[in-house]
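Sharing a structure with you now.
Note that one protein chain of the assembly has been removed; the remaining protein chains are unaltered in position.
And then chain A:
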Amino acid sequence: MTLTEPRTSGTPLSRTFAAIAAVGPARLSLIVIGVIALFMAVWPSLFSPYSPSAIDASSILLSPSFAHPLGTDEAGADVWARLVYSTQLELVIAAGSVLVALVIGLPTGLIAGNAGRFVDGAFTSVASATLAFPLVLFAILMVASFGTTSLSLTVIIGFLFFPRVFLLMRAQTRSLKEREFVTALRVGGVRPTQILGLHVLPNSAGPLLTLIPTLMAEAILIEAGLSYLGLGVDLPASTWGTILEASKNYYVTSPWYAISAGLVITFVAAVLMFAGELIAESANPMRRRRRS
């Protein structure tokens, strides 16, 4: 109750501050990090004066300094600039792969959860088979067939993720279908498609929103893993994964190079996982009550 009180009193400015305080430090820092990441993706030049593709024979593999806070790479480009300029492609691959997973997994999950044994069994078998297939083997096969473009990586990772969305939606549909309010809607003559769209989908929003940032984090980690195996995007495009891959020959002489790339990947993945946790918490009324 104390959360709502400040909104009714005080100056507009103090009310703004109260509203910000009510968001809580965890949410607030996530929002700030998210906004910074978006700016990095859209206007990378705001964050680094250097070009990520500059080749400068006089500044190869320099140690961190004021001019180059994270040092330089084997071609003499600023490592911080390369990381910043890779943000866009990295986030596009992460978000794109989740989008692909949603596009495949959402409708199939709804259909399977609502269908009879045969259709459900067929869809679920495909999803289980995809889950069971070794990730790296699948990725090598796919990259060998479709090439190492950012689009093929996005689609491959998205396809690998689709069973997660599918199984969640299928379980949600099956459990919601048995709830009394859905029976009431059926009795009311509401068509199955309308029940799915207007009632089952909104009631599944909480778990889905929790899954999305978690999958994005995993997409970043998988992309890094594939890049390390040489299955990442081709130059001149670059991602945090390909930067990490390039740094592997200089571990001993230039450790900051690999550490910088590794830390960025770890940090962003952790932030996304944390965002998933927070969403799960606010989607669950029982846990929400305990916090306040």
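As a convention for this text, a contact is a pair of C-beta atoms (placed from the backbone, for glycine too) under 8 Å apart; a residue touches a chain by one contact, two chains touch by 3 or more; residues count from 1.
Criterion: contacts and distances are computed from a predicted model.
**Q** UniProt names the one chain left off this complex as which of "Ring-1,2-phenylacetyl-CoA epoxidase subunit PaaC", "Oligopeptide transport system ATP-binding protein", "NADH-quinone oxidoreductase subunit M" or "ATP synthase subunit c"?
**A** Of "Ring-1,2-phenylacetyl-CoA epoxidase subunit PaaC", "Oligopeptide transport system ATP-binding protein", "NADH-quinone oxidoreductase subunit M" or "ATP synthase subunit c", the absent chain's UniProt record names it "Oligopeptide transport system ATP-binding protein".
**Q** Going by the contact rule already stated, which one of A:W43, A:F133 or A:F181 would touch the omitted chain in the full complex?
**A** Result: among the candidates, A:F181 touches the missing chain.
**Q** Please pick, from A:G116, A:P134, A:G189 or A:P236, the residue that touches the omitted chain in the full complex.
**A** A:G189
**Q** Just checking the interface: what residues of chain A touch the absent partner chain?
**A** These residues touch the chain not displayed: 179-181, 183-191, 194, 198-199, 202-203, 205, 285.
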